[in-house]
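Excluded from the complex is one protein chain; the other protein chains are retained at their positions.
All chains are identified by letter, namely A and B, in their written order; residue positions are counted from 1 within each chain.
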Amino acid sequence: MIDIPRQEWAVALSALPAKEVKAVADSFAASCQVRDVTLPQSGLGLLTLRDGAFHEAFHLGEVPVARAHVVLRTPDGQESSGGAVLIDDRATIARAIAILDGALAGRLPGWETAAALVERGYFARAGKYAERKHILASTRVDFSLLGQADEEDGDE
Amino acid sequence: MSNTKTPMTSHGLWLPPMQQQIFRDLLHVFSYPGRLAECTAESMTWLALLAALTDGEVTIADPHGLIAADIWPKLEARSGTPETATFIVADGGRTMDFQPCTGSLESPETGATLLLRVAALGEHSEDGVLLNLSGPGIQGNTELFVSGLHPSWLIARAGLAVFPLGIDLLLCDEYRFAALPRTTRVETGDLI
Partner (left out) sequence: MSYVAIKGGKAAIDGAAAAAEFLRGHDGSGEPLKLSAIECQLRLLTSRVVSEGGLYHPRLAALAIKQFQGDTLEAAFALRAYRSTKPRLLATPVQDSTNMRCIRRISAAFKDIPGGQMIGPSYDYALRLLRLDLADEDPEAFQSVARTFLTELPEADLPDSFPKVLDALRAEGLLPPAAESQSEPFDITREPLVFPVPRSAALATMARAETGSLLAMAYSNMRGYGDVHPTVAELRVGYIPVMVPHPVTGDPMEAGEVLVTECEVVAMYESGKADSLPTFTLGYGACFGHNEVKAISMAILDRALQKGMQDGPGNPSEDPEFVLLHVDGVDSMGFASHYKMPHYVTFQSDMDRLRTTQGKARVADQSPQMEVKA
C-alpha cells in the first residue's frame, strides 16, 4: 500500500461513488461511537486568490463547502479525531469522509478498509490528471520547427 | 437549578424541526411581548434559543460560564466580550455588571440581545416580581411574573440608552421563554 499523506485523503475519497464511501463509513459508525464535535455543515466558502499582477488578495467568488469534525471511540476506549472539508454541497459525505479520516489516522480496527478506499480514490484522481497532461502534451507548440521552415523558405 | 456545565446529550435542539419551531415561537414572543412560549429542549431553553439564533456570523458573550466547552463548536458563533457581542447569555439571578452594546443611530439593530436564565416565568411564587408591561404588541397592559431575575437587569435596561438604541431581552426558565424588546415599557409591581 502506498503512502498517501493525510492532506489528500478527503479528495481521494471524494473521487469515489458516494454510496461506497458512506457504506464503509457506516460500518465504522456501527462498531464505534461517533460524536459530532461540530454539526456537519453544508454552506458556502469565499475563495480567496492572490492576483498575479500585484499579489493582492481578492475574493474570486463562492464555492460550496461541506464540513465535518467527529471523534470516534472504539468499544475498548480507543479514540481518534477525524475531520473533512470538501468543495461539495453534501454535509453527509463530509461526515462520512471525516469518519474515515479519523479511523485511518487512529489506525482503528478495520482501518485497512479505509486505506484501500483512499488508495482507489487516489488512482482515480491520478487517471484524471493523466488525461489533462495528455491534453497538454498533444497541444504543445514546438517552436524549433519554426526555425526549420524559415531556412527552407530562404527568406532570411 | 440545573448544573451550568451539563453536557448536551439531547440532539433535538440541533436539528431543523426544533430550530424552526423555536424560530416561529421567537417571532411570536417578540411580536407579543409578555406572552410565553413553551420549549421542549430538556430544560436547556436558553441553549435551544441560542442554537436557533446563532451562526458563524455573530458573536456570543458568556460572562457567567453557562456554555460548556463542547457546545461552543456546535454553535459555530465566535466568542465575544459582553461589551461588543451580538448575543449575551447570562444568569439572570446575578447582578448585571457590564455594559452591553446598545447599537448606533445608523444601525440600532446592532444592540445586543440578552438571553437571561431565570428561575421561573409565569408561576406566582414567594420570591418573584410582577412585571406590568405595555407598548407595541400589547393590548393595553399585560402582566408577567418572574422569579430569579435580579433587579439590576431591568434598571440597566431602562437607563442604558434612548430609543431606538437599546437592548432586547429574552427571559428563559426551564420550559418557557418570553421577550422584552426595547419598545416595551416595564413597570415593576409588588409581590402578590
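Everything below uses one rule, namely that a contact is a pair of C-beta atoms (placed from the backbone, for glycine too) under 8 Å apart; a residue touches a chain by one contact, two chains touch by 3 or more.
Treat the numbers as computed from the prediction; the structure is a model and nothing was measured.
Trainee: Touching the hidden chain in the full complex, which residues of subunit A are there? Just list them.
Mentor: 6-11, 14, 37-38, 41-65, 67-69, 81-89, 98, 101-102, 105, 129-141, 143
Trainee: Which parts of subunit B face the unshown chain closely enough to count as touching?
Mentor: Listed in rising order, the touching residues are 55-57.
The rule is simple: only the chains that are shown with their structure count from here on.
Trainee: Round to the nearest whole Å and give the separation of the Cα centres of subunit A and subunit B.
Mentor: 43
Trainee: Which residues of subunit A touch subunit B once you look at their complex with the stated criterion?
Mentor: The contact residues of subunit A facing subunit B are 36-39, 41, 69.
Trainee: Under the definition above, what is the set of subunit B residues touching subunit A in their complex?
Mentor: 14, 70, 73-74, 76
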